[in-house]
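Structure below; questions to follow.
A single protein chain has been omitted from the complex, and every remaining protein chain is retained in its original position.
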Amino acid sequence: MTSNKVEYQKILSQIQNEFSDTPLSGKVASYIPELAKVPSNKFGMHLYDLDGESHCFGDSNERFSIQSISKVFTLSLAMKMVGDKLWNRVGVEPSGDPFNSLSQLENDSGIPRNPFINAGALVIADVLVSAFSNPKAALLAFLHEITDDSSIDFDETVAASEQAEGYRNYAMVNYLKSFGNIENDVEEVLDFYFHQCALSMSCKELSQAFIIFANHGKILGSDREFLTGQQVKRINALMQTCGFYDEAGEFSFEVGLPGKSGVGGGIVAINPYYYAVSVWSPPLNPKGNSALGMAALERLTTLTGFSIF
Amino acid sequence: MTSNKVEYQKILSQIQNEFSDTPLSGKVASYIPELAKVPSNKFGMHLYDLDGESHCFGDSNERFSIQSISKVFTLSLAMKMVGDKLWNRVGVEPSGDPFNSLSQLENDSGIPRNPFINAGALVIADVLVSAFSNPKAALLAFLHEITDDSSIDFDETVAASEQAEGYRNYAMVNYLKSFGNIENDVEEVLDFYFHQCALSMSCKELSQAFIIFANHGKILGSDREFLTGQQVKRINALMQTCGFYDEAGEFSFEVGLPGKSGVGGGIVAINPYYYAVSVWSPPLNPKGNSALGMAALERLTTLTGFSIF
Amino acid sequence: MTSNKVEYQKILSQIQNEFSDTPLSGKVASYIPELAKVPSNKFGMHLYDLDGESHCFGDSNERFSIQSISKVFTLSLAMKMVGDKLWNRVGVEPSGDPFNSLSQLENDSGIPRNPFINAGALVIADVLVSAFSNPKAALLAFLHEITDDSSIDFDETVAASEQAEGYRNYAMVNYLKSFGNIENDVEEVLDFYFHQCALSMSCKELSQAFIIFANHGKILGSDREFLTGQQVKRINALMQTCGFYDEAGEFSFEVGLPGKSGVGGGIVAINPYYYAVSVWSPPLNPKGNSALGMAALERLTTLTGFSIF
Partner (left out) sequence: MTSNKVEYQKILSQIQNEFSDTPLSGKVASYIPELAKVPSNKFGMHLYDLDGESHCFGDSNERFSIQSISKVFTLSLAMKMVGDKLWNRVGVEPSGDPFNSLSQLENDSGIPRNPFINAGALVIADVLVSAFSNPKAALLAFLHEITDDSSIDFDETVAASEQAEGYRNYAMVNYLKSFGNIENDVEEVLDFYFHQCALSMSCKELSQAFIIFANHGKILGSDREFLTGQQVKRINALMQTCGFYDEAGEFSFEVGLPGKSGVGGGIVAINPYYYAVSVWSPPLNPKGNSALGMAALERLTTLTGFSIF
């Protein structure tokens, strides 16, 4: 890589320009009304580099429902709390199946393939419900600490809607429990899970939170290690191979960075040792990832000339 | 990463020592006699860095059957020959199923999930059979050029054994042809495929060949671009997400480098911008990857303190 | 077939003798304590012919948990209530998969393959919950009428145990609801379903109830048609192709009669125009059907010299 400082702001502005006239493709998630009513033309991007500088455009300060991006936070907390025992209950392999598949669980005796498919995230939620007396407060406390922003919170309306439409998640957690891979009461686990999905954060806040994955587990300018180097390596590897449902290969192939997407239209990616970057555009491609978000990140690694590969 | 030169030779020697007393686990591949009779205690490693320096130990100069590692070479040639049209015939997603699965093909209308499962490699073989009048000679020419070693060749005894026991590959290529995803005669495609699997190379030769994937597509000290930067990024991404059958996640999680394994017990991995490294130990773990090879590479990224993540 | 009256009692006695010294194979169902504590050596058989004569041996008058045999009763009621519209919500094909599989539902968009796998029976339960203000009372009324025995009832202890261990059924019904194939509240549907499985009936009572399937839909000596001839033909066809989980073919092949089994160790079969027969022996073979029950029925069709084939 070049030793010269990459001109991130210039590149972000170019990306914004390139896509300003592109007609939007894809469909905004509509399984709950709160997601359906988000304007489809929202578009923002925020890159936070290891020098502590921020670069951004558009709606990068507006909060949205981070949905599955939250799975990276809960996995991080669970790894801190239970260590390598975690891997007895969830695998580390890509699933090759859509994110809400029950078939594989059947063949794999209730051990989800990885922590980022819904089944795996529900097991992680169960781990946190066991580990904390107030798991929702513990998750917020973790986020407040790594972002230094105590206003980050759950959107209770979204959480309630998730629950009302959550038959498939009810199915999944009961199914996991039938294999003995859920310790707690089904309702308690789902209440936590629906809340984690209902976290509201902006691109800026997500980039700040994810900088620990680009910086050996530490927030910038601090010595405090939230995660060990090995834990960070493993979380990044999981994002790389499993972060995009059954489109993880495509993202890796086009963008070449570890990342995680959510059906709210957000994507966060990191370039280890360099930066964390977040993008938000609600319309999703058929695999459930932000269409414009993926395109913008592809341009980022092409224009900067480096990815992790 | 550190600006100081990493002491690769010291680290390799430490790895050799660490494992010198470890009892071997796993089983040498035995589906053909030529693989079954390789001594199980063979162990060698070779790291070639971007300064052009070689570091090695053990049986790193002895040739072995590279088997599926050859799929990286044929994919590279196919990408050069047909460009992005290639992706109409083969996907870029991890399969989540064992490497010789036919089930997914059935659901995916004959489009293999990626070029590194057997079905995908057979499609790539078909592409090369169409592209070259003498595809076997073309493959050897490519290898001779990137390694500057014209003695690299097929082991005809291995190729003949592969064919004699190749019912599953015969099944696969006929099945692909039933979907219209094989253009050439079945026997011709398989003859090429069985030969590519029967390439004999040493760890040293593999590291030299793979340095192009760590060096923007160029061999060291040359301006000649064998592959474009974008092609290299994509091949590396595919190795990362699909290079280890249904253990790609585990390798990514433990080692954190793009790589490719073969049932002959070889593994090659690259650290983009830093090095290519090869290891050879015949006994395979239950997923079909060299057990000791995976352990040695995990130690390499732990001891050097950096992976791609 | 012979015009002479078959000597059923003699044949039943021979079957009793033949198996009196056979060591029991198989395992009594143990997922709820009430089933686990039934003595494994219980053995009874009752054949009710169209002349209205009863033939029996052993524990044929002792009630046991009929479990999935109840699915024939609920299907019959549902066919009466909604007619052919029923087949928009459930199929008529054998599943080829274990009885509690969720995978097929995923591929079939929430339409269970047939009414005798658990998913299908849950849809049928939902139909009855919609059709009756008090579906449990309606089911009992139907059974009381066709058996002329008003003491047949649910075992509330069994029903409560089913619910306590019913995570997989909770999973299934939530999953069905996620596809829109459950109209009522999940708890209401499951309460009905757990009760139908907890019906207690003896071999004698089951044979009396099933005689309508051997007699054009009428009970013996009555003109009242509980089901039409076409409905009976269809229910019998479904028992033939789907009555024994993934062992329907084996039962058809060995016994050659339409029938239905339950994990309580009961099996009922009918020979249209001739008889209904029930057998009870708790130990189950690996597919979940009464091992001794299947053997006894195979002897019945071999010794009488006729099956439906």
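Note that the chains take the letters A, B and C in the order they are written out, and that residue 1 is the start of every chain.
The definition used in the following text is that a residue touches a chain if its C-beta (ideal position, glycine included) is under 8 Å from a C-beta of that chain, and two chains touch if they have at least 3 such contacts.
Just so it is clear, the model here is predicted, and its values are computed rather than measured.
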Which displayed chains the unshown chain touches: B, C
Hidden-chain contact residue, picked from the options C:K27, C:K136 or C:K233: C:K233
Residue of C:H46, C:R113, C:H195 or C:K260 touching the missing chain in the full complex: C:R113
Chain B residues touching the omitted chain (full complex): 101-103, 105-106, 167-168, 170-172, 174-175, 177-178, 186
Interface with the undisplayed chain - residues on chain C: 1, 91-97, 104, 113-114, 229-230, 232-234, 236-238, 240-242, 246-250, 252-253, 256, 258, 272-273, 301-302, 305, 307-309
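Simple rule for what comes next: only the chains that are shown with their structure count from here on.
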Relative to chain C, chain with the most remote C-alpha centre: B
For chain B paired with chain C, centre-to-centre distance based on mean C-alpha positions, whole Å: 55
Junction residues of chain A, two or more chains touched: none
